[in-house]
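Here the complex is missing one protein chain, while the rest keep their positions.
Let's look at subunit A:
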Amino acid sequence: MSRDPAPVQCRDTAPVPEPNGSFAAVVRDAADTGELVVQPRMGFSAPERMRAGLSATRDADAATVGTITLDSYTRVGDFAALRRADADGTDLNGYPLVTADKTVTTTMLDDVRTARFPVQVRHGSARPGPIVDTLIELGIDATEGGPVSYCLPYGRVPLRESVGAWASATARFATVGPRAHVETFGGCMLGQLCPPALLIAVSVLEGMFFAQHGIRSVSLSLTQQTSMHQDLEALHALRAIADRHLTGLDRHIVVYAYMGVYPRSASGAVTLLTDSARLAVLGGAERLIVKTAAEAFRIPTIEENVIALEQAAATARHDVPDGEAVPDTGIRADADTLIEAVLALDDDIGAALVKAFELGLLDVPYCLHTDNAGRTRSYVDESGRVCWSDVGSLPVRPGADLRPRHVGSAELLGALNHVRHRYDAAEPEETYDLPAGTAAPRSRPA
C-alpha cells in the first residue's frame, strides 16, 4: 500500500468535466435531461451472444448503458480453468474478458459502442489487476468493485491482500485520465440485511479510496432493501455525505434493484422493479441496476432484461409519485460516525479500512470472511426496516435502531424471504405520503 496518499478532499476545485462519450458523461447527460439511466447485469461467454445482449440493451426504449459481466473463473483468477473451458467448449457464466481474443472483443465493442452508449465491465474480483489491465488495453473506461466490497462477501482472499491489489490496479486505471470511472459496490455488502449506515460508510470510504489512488470519476452504490422509507432516507444521507467527502470529483449515485430472494409471481417481481425505479428517482440517483421477473428462477434472457429495462425506464419517466418527505431517523449521523472513526485510523484509506475491520469498527452482519469480526447482527423489524440487533464494536449510537435480541434460524429465514413474501402476497407497498421532514429533491442536483 502507498504510504504517500494523495489528498482526497479537494474542496476548492470544481468537479472535473469528464470527456464526451465517457461512461460518466453519458450518465451525466441523461441526468441533465431528467432521465434515469438503467442498466442490466449481463454476461455471456460467447462473443456473438454478448454482442447481441449489448445491442439489445442499447436499442431498448430507455436511457441505457451496457454491461459486460465477467465469468467466475476470471473473477477468482483461475486462468488455467478458463483455458480448459475454452478447449472443451464449456459455456461460462460470463464473458472471459482477460483470456478472450482481444481482436474479437474489440470488434464486438466497435459494433455496439457509440458516443451515447458506453459499456461498464462488472466482475467481482478481489485481485482485479489482470482485469483492469485488459480494460486499459481495450479502451473500456468504466468498471466497479472495491477493496472491501469485492473481498469480504465473496471469498477467501485476505482483506489486506485485496486492498493492495485494488490500490495498484486503481492507480494503473487512473492513468487512463479523467474518463476512468469506478463504481463502488460498497453499498451492496452481502446484498441484504445490512443496516444502511454501514452500507453508506463502506460506499463512501471505497469512493475515497479510489480518489486517493487517482480516480477522478466515481459512482456510489446503494441497494434497495426492505423498506422504501429507510432506503429513501439512506439515499439522501449518501448524497449528503458524498457531497462532503468527495468534493472535486465527478460522481453520481447508482441504486441496485433488490438483490435478495426475489418474488416468484410475475406481478410481484414487476411491482418490486417498479418500486426500485421509484426509489432511484425519489432518492435522486442517476442510475439503476435492474432485476428481471425471471430472477427467482434462473439467469434471465436478453429479452427479459430488455423488458425490465423498459419497465424501469417507463416507471421513472411517468409513474413516480410527488410530495415525498423523508424523516431523519439517524442514518446519516451513524454513517458519519462510522466514516470519521475509520478516517481517524490512518491517512491511507486502504490501511484505515484494514485496521477498521481488525478493530470491529466496520463489521458486516452475517459475513463469514475471517477478516470480518462477525460480532454484529441485524434483523427486519415489524415495519420492514433493517435494524441492528447487535452492533458489536461499531461506533454507532445505541439508539432507536438497536434492539438487542437473538435472531434464530427461523427469523433469519423470514428476513431473507421478507420481500418475496410481501410482494408475492400482493400487499400494497408503503404509502408515499410520509411524515413531514426533509424534502426530497424532485430533480437531480447537477
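Operating definition for what follows: a contact is a pair of C-beta atoms (placed from the backbone, for glycine too) under 8 Å apart; a residue touches a chain by one contact, two chains touch by 3 or more; residues count from 1.
Going forward, contacts and distances are computed from a predicted model.
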Complex minus one chain; that chain's UniProt name from "Multicomponent Na+:H+ antiporter subunit D", "B12-binding domain-containing protein", "D-alanyl-lipoteichoic acid acyltransferase DltB (MBOAT superfamily)" or "Tryptophan 7-halogenase" is "B12-binding domain-containing protein"
Would you mind spotting which of A:44, A:366 or A:423 touches the chain that isn't drawn?
-> A:366
Candidate in contact with the missing chain, chosen from A:155, A:177, A:214 or A:330 | A:155
Out of A:55, A:72 or A:99, which touches the unshown chain?
-> A:72
Absent chain, residues of subunit A that touch it = 72, 76, 124, 153-156, 190, 192, 297-298, 366-370, 407-409, 412-413, 416
